[in-house]
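A protein chain is absent from this complex, but the other protein chains hold their places.
Up next is chain A:
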Amino acid sequence: MTGSKAGPMLEIDRLAKRYGDTVAVADVSFGIEKGEFIALMGPSGCGKTTTLRMIAGLDTPSGGEIRLWGRRINEDAPWEREAPLVWQHYALFPFLSVAKNVEFGLKQRGLPAAERRRKAMEWMERLGIAGFAERGVDQLSGGQRQRVALARALALEPEMLLLDEPLSALDPHLRVRMQSELVRLHRELGITFVCVTHSHSEAFAMADRVVIMSEGRVQQIGAPREIYRRAANRFVAEFVGGNNLFSGTAAAAGEGLLRVEGPFGTALAPRPADVALREGGEVTLVVAADRIDLGAARSGAGNEIEAKVVTLEFVGSSVTVFLETAGGAELRIQRSLRQIENTPLSPGDAVIARWPQDEGFFLPA
């Protein structure tokens, strides 16, 4: 064995995949630690699934390297790898019973029949599908099939589990349950989960770290909170949702502050050290929707912008309030249902949107 168990378990190094002239993955690098829950997230066509498939060996990289414990595995056949995948549509074998599906991988590894059956039963019990052992997979619901697919993969007791959009084929209420179940499984098993998803809510709810991809490149890697609070670029800020992006012209405001003026009005925010900004240049100010307060009158503190309520959107216990400024810019503010009930708002109301200066941050335009 080359390589030690000291470094990251899996290293994706300048990985690329081209199909003729189309580039699925342009240049992707990141590392995965043992036991981590990593989400690969991005819009469709961003290369996340192709990256996952290359880790599984189902697609061959056209450039770069995948290393497992320091050893290059680019050329290993998929059946030589220990990286079971849970498919979006489960890919269960319809000609086998549930139990035989779960046993499938163990059988290929030459486990004796009794041992196989015992292990498969263990995993079916763990995932709550032991009652369906002798049924055909076509007699199961989507949620049950998902569990069979999970049991089939986990029965191999791998050090890494790959999941391709594991929740997107499920009903919304099942999705939430399965989501917390995946988190629980991950915690109990202590193995690495690599999960592809296009939903930021799924990724942020489950993963320790999220790799955000777009057009075959990594846009940002980080803990969900970090990404949510500090988007690295405009794409991420828009993709993760819940952000206001104000465009305008930058001007010095002294004491490490920068002023930005645009259709939304005027606001101040800390002058960033890492982003090269010119005074008089175009910038984007990002303010999270849940960091903006609403008031009836100016208080003279922080950033304050006059706006009119356009509409309110109720999603469960949270409410998104859409505002429009005099200059025609759109603002969104997230409130809890309770806050809205305490101070009712209706379309047409004139309000003051207010947030502390250090809650906003700048990105290059």
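The working rule: contacts are C-beta pairs under 8 Å (C-beta built on N, C-alpha and C of every residue); 3 or more make two chains touch, one makes a residue touch a chain; residues count from 1.
Here is the rule we go by: contacts and distances are computed from a predicted model.
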Record-based protein name (UniProt) of the chain missing from this complex, from "Succinate dehydrogenase hydrophobic membrane anchor subunit", "Na+/H+ antiporter subunit G", "ABC transporter permease" or "DMSO/TMAO reductase YedYZ, molybdopterin-dependent catalytic subunit": "ABC transporter permease"
Option touching the unshown chain, where A:91, A:205, A:221 or A:251 are the choices: A:91
Footprint left on chain A by the chain that the document does not show: 56-58, 77-79, 83-85, 87, 89, 91-97, 100, 104-105, 108-109, 136, 138, 152, 156
